[in-house]
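Here it is: the structure, laid out below.
Note that one protein chain of the assembly has been removed; the remaining protein chains are unaltered in position.
Right, subunit A next:
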Amino acid sequence: MKARLLAGALSMLLPVVGLAGEYDLTVDRIKIDTGDFVKEGIGYNGKSPGPELRFKEGEEVTINVTNNLDEMTSIHWHGLILPFEQDGVPGISFPGIQPGETFTYNFPVVQAGTYWFHSHSGFQEPDGAFGAIVIEPEGREPFRYDRDYVVQLTDKHPHAGDRIMRNLKTTPDYYNRQQQTVGEFFSEVSEQGFMNTVKDRLAWGDMRMMKADVEDVQGFTGMINGKGPKQNWTGVFKPGERIRLRFINSSAMTYFDVRIPGLDMTVVQADGNNVQPVNVDEFRIGVAETYDVIVRPQDAQAYTIFAESMGRSGFARATLAPEEGMQAPVPPMRDPARLTMADMAGMPGMDHGGMDHSTMSDMDHSSMAGMDSSSMPGMDHGDMMENEGEVSAPFYAKGSGIAPTAANGGKFLSYADLKAQKPLYEDREPTREIELRLTGNMERYTWSINGVKYEDADPIRLQYGERVRFKFVNETMMTHPMHLHGMWSILDVGAGEWNPIKHTVSVQPGTTLYMETEVDAPGQWAFHCHLSYHAAAGMFRKVIVEGGPETSQPSTDAATDLGGDA
């Protein structure tokens, strides 16, 4: 085992000869220390995150994965374009890797950028089975940097993934610690009046959910590159250097709002694809997304990389500093976000008990009239109303309680800002549209697409060569990061030919989002919400691409019962 690890480490250090690299990964039971608690977990080559895989565009990679667990495993190369048999989803791409077995992946690397890999079996990924992939491009990049760091985020929970799933199934609000309190009820009564407050609570109760359902698994420790906030991962720099930070959100369930107080960030890549550079103060990274930013610290001081969870139930923290051991202040978390009626607008049955949206907005306007608007930002229910003067964030429901704003009042990255640096595909009309309603029942913790969960659903059949427009209608109150394997998701931000291409697109509560896919990869692929427990609960589909240059269609659908693993 030691020798194997050493060999693995050596092969990682050797230069790529003839653009063919061989890499060894072992899948191991490990201990994970967050600084807050120590837990049993799963890692690669003895650690979590696993080793950073550095490939070169054009390289033919061979990756030997040895399963040292007593259960099946798999590795999915998230965002990589490859033959479907190499995609690593048990039951869809291959049968999985049995205990004691070594499976050899082999595929050409046809792209560049920041990606990641993770297990697609059970809850191994939330348990720690993930790592980063960095692919150097063949040509020069459309930006410059002196050094780069992977900044890989996760939401490490003291409970194992299968236990979390069991708890969610029996008690969906098991991990929802931010439920509104009696105190909050009374403060709302004093601000909004008794009847309005009661009506609001009744409306929420009617929808079988709570305003605090922004995050349904709380109680985690945010980690960056395997270090909790107290352990403080530090990236060193020399003042004046340009640093490329490769943010990867490998969380099971958590969206993070990321900022580096004192530094401007320039976003140059999203999901591995270059975007026209955009200067921001803060950005939100969805589960499974990646964003590459360039920063240029001029002063010999420490800077805190601060990543608050979207619902403000936890944070990750790291440091950029001229030397190890220096640190900058860690800001307090902002007030918890609360969903508003606007976030529920997509829910069927919103008009139960006369609580339709128009009634709500009338109520809000009257109850809020005369209030000083300057006192509103701190009030979570202040977001319930949409004044004419308020700026609504694109891609969020109008009046949404989770639409982000920058902590310093500056620029918060929006999907609307993402424009492809160099469009990969020619812009053309889609050949057809497929509507996918994102559905769920919080009371039973079921998550589905078009009301049907994975095990009961027929695959989505696409024809090779078509361009499909997917219409996501989010009828739930949670944000869903939808991930299509094997083919790019061309996110419609209204920029036509400049629409960015991604591998994961976040669909906000109560909104409709469109993406288009050039169906250019034969075989069968997974398509699912990347929130681990939503995918496992059934918000998952198999996509079959029919036709294409390779006539070798998958011979069997027999393994379907093994699928559904996120």
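In the analysis below, a contact is a pair of C-beta atoms (placed from the backbone, for glycine too) under 8 Å apart; a residue touches a chain by one contact, two chains touch by 3 or more; residues count from 1.
One rule holds in what follows: contacts and distances are computed from a predicted model.
> The complex has one chain missing from view, so what does its UniProt entry call it, picking from "Xanthine dehydrogenase family protein subunit M", "Biotin carboxyl carrier protein of acetyl-CoA carboxylase", "Copper-binding protein" or "Carbohydrate ABC transporter membrane protein 2 (CUT1 family)"?
In UniProt, the chain excluded from the picture bears the name "Copper-binding protein".
> Can you work out which residue in A:Val278, A:Ala328, A:Met442 or A:Ala521 touches the chain that's missing from view?
A:Val278
> For the chain that's not shown, point to the residue among A:Asn106, A:Asn167, A:Thr266 or A:Gln327 touching it.
A:Thr266
> For subunit A, which residues lie in contact with the unshown chain of the complex?
Here the touching residues of subunit A are 140, 142-145, 242, 264, 266-268, 276-279, 294, 296, 388-389, 419, 421-422, 495, 498.
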